[in-house]
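One structure is given below, represented as structure tokens, and several questions about it will come after.
Removed: one protein chain of the complex. Kept in place: all other protein chains.
In this document, chain identifiers A and B correspond to the written order of the chains, with residue numbering beginning at 1 in each.
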Amino acid sequence: MKQFLFFVRKEFLHLWRDQRTLFILFGMPIIQIFIFGFALTNEVRDSRIAIIDEAKDEASEAIIHQLEASQYFDIEKTISEQQLVRAFREGKIKLAVVFPQKFNEQLQHTNAASVQLIADATDPNVANTLVNYASAIILDYQKQSKGFEPFPYTIKTEMRMLYNPQMKGSYNFVPGVMAMVLMLVCAMMTSISIVREKEMGTMEIILVSPMVPLRVMVAKMVPYFILSAVNIASILLLSVFVLDVPINGSLTLLVTECLLFTLTVLALGLLISSVSDSQQVAMLISLMGLFLPTVMFSGFMFPVENMPVALQVISNIVPAKWFYYIVKNVMIKGLGFQSIWKETLILVGMMIFLMTVSIKKFKTRLE
Amino acid sequence: MAAVKVDSIKKTFSTGKSIVTALENISFETLRGELFGVIGPDGAGKTTLFRILTTLLLADEGGATVDGLDVVKDFKIIRKQVGYMPGRFSLYQDLTVEENLSFFATLFNTSISANYDLIKDIYSHIEPFKHRKAGALSGGMKQKLALSCALIHRPSVLFLDEPTTGVDAVSRQEFWELLKNLQKQNITIVVSTPYMDEASLCNRVALLQEGRILDIDSPEGITKKFKKPLWAIRSKEMFRLMQDLNKMTEVESCYPFGQDHHVVIKNASLINLLENELITLGHIDLKIKAIDATIEDSFMALMK
Partner (left out) sequence: MNVIEVNKLSKHFGKFKAVDEISFEVTHGEIFGFLGANGAGKTTAMRMLCGLSLPTFGQAKVAGFDLYKDAEEIKRNIGYMSQKFSLYDDLNIRENIRFYGGIYGLTDSEIKTKTATMLKNLKLEKEGNKLVKSLPLGWKQKLSFSVAMLHEPQIVFLDEPTGGVDPITRREFWTMIYEASDKGTTVFVTTHYMDEAEYCHRVSIMVDGKIDALGTPLELKNKFSASSISDVFIKLARKAKRGDD
């Protein structure tokens, strides 16, 4: 036992003295939270739009006023039609709202008023979003001014954004950042640490000693396990207090699931180390084989449901996908274990499988 | 009982398409408490041999025992009781001298104080630097630290793979003095080295070249087997001397050996003829002396 603890202590010393790496491992999650929380966002604010008002009547002015007041839009001076094409080409505006002549008259008397929305669809997502925002504002005005619906038997849609009423992007990103950070810390750093011993030659000496190889592996994982726990804590603290992302579910359950994921990824790191001969190979495999699929298939950046079936199937073997689902459910939706027991079981299965394979693959000899 | 017994070991490696034979039919025995040298250049198979004996590699054919234990079946026990210093003194560069030593002590379930008497002589050289990181030590110091770490658990057999490679002459000398002192503690020491002159410091040596043993004997035993007439010849212009000697029919081989050329003549009686020829060719300050062979001479003769 003393042997084991001493080994762990040595691993901590290595980690502690490699200050550059330490900075990255501790600082990275914090930096990522800030970047994702504040800088990167799917929301579109202060988009520049142009308005062509040929009506210049009560209705059009009212709608324009509401558009101006919205935080989503930044109104360019109302311009003429000729200037419109140029403005789009030069990228000065992303959306144009065109009110035809006699807009109010048509609205009041013919029930067939129309407003044209022209959007720059080179970025379809942004175009869509802006069109939706504008439409919502126009619809809103209609309700307010008329008090009745233009057609009978209309379905009134009432929208409620569950769990995330303000549609904040950060709710989505926090679980994703956690998965990425743990992946990096546990898989990549653990595998690099083991391969480094192989490269330095000290692994030979350790093998020719009474120390059981299994204990060597576990001792290597311990510092990174603890480091991950610290990272999880810091991510959660930052999310709650800086990004205003709540933890709606049980904190204990959340932390337990995080630790389970950590163990799974640690096993992955171990596996990578047994097939890598050099630190560069270990790093490459970790980045290309783990990190990239995590970003692509976990679901936090791109919706997996929209991918072709083949890729959806592949996404099932990415542990981060299940982890992301679990964290979203517990942290954002505030659900309990009953909703995620299946996914938890899958993660546990993955962990056991990976641990077994990596232990088997760990070489007690040099060949 | 033999401390180390090697029996017809063969080991090959496949690199891509080709197969390289690292060791071919290697057999030898070392006595308990012996200082046994494995002498050979790079590529001779020294490291492969050591890795087989320390149970890190499996031989393709043949077997070996260390302290009576089989290297394949009893590898776990062997790993507990041998000391091993792989090439390039594998130490933890970012840990201090003391931390390295206590790590290895704990690794072997012992402590620094338990066997301190064994490493005292060696450690005293580096103790003043015990808080310095191993990476900041000079080559000679690293050597001594690595040796201390390998000895910390009082092994019965010590395997040192090229401990003096890349280290300067003074440190090399000091290191061998330390090894000789260790012998008094009845530890069997098996050392490999590419430096031929270090062979004479061992009790017995095995000369290894390209996976094959050229000879096994005490250093004196090996050199005595050199039967051909050997002469050390020098003159003012050594390069021209060598060129001339190589052209002469009575000369079998001529190799530079530092201050002299070592010349093997086909027949001892021809030496006077040789001398006259050289004088005729204009060599001044000519000095010719009959000498005994060195290990290096023997090695070179056996190589061919």
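Following the convention adopted for this analysis, a contact is a pair of C-beta atoms (placed from the backbone, for glycine too) under 8 Å apart; a residue touches a chain by one contact, two chains touch by 3 or more.
In this text the structure is predicted, and so the values were computed from the model without any measurement.
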item	value
Interface partners of the hidden chain - shown chains only, full complex considered	B
Residue of B:V190, B:I265 or B:M300 touching the missing chain in the full complex	B:M300
Contact with the hidden chain (one of B:P86, B:G140 or B:P219)	B:G140
Hidden partner chain, touching residue among B:L31, B:A169 or B:I279	B:A169
Touch residues of subunit B, complete complex, unshown partner	15, 18, 40-44, 125, 138-141, 165-171, 173, 194, 196, 209-210, 238-239, 242, 255-259, 296, 299-300, 303-304
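By our rule, only the chains that are shown with their structure count from here on.
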item	value
Residues of subunit B that touch subunit A when the two form their complex	51, 54-58, 79-80, 82, 84-88, 90-95, 99, 102-104, 106-109, 149-150
Residue ranges of subunit A in contact with subunit B within the complex	2-3, 6-7, 10, 13-14, 17-18, 200-202, 204-211, 365-367
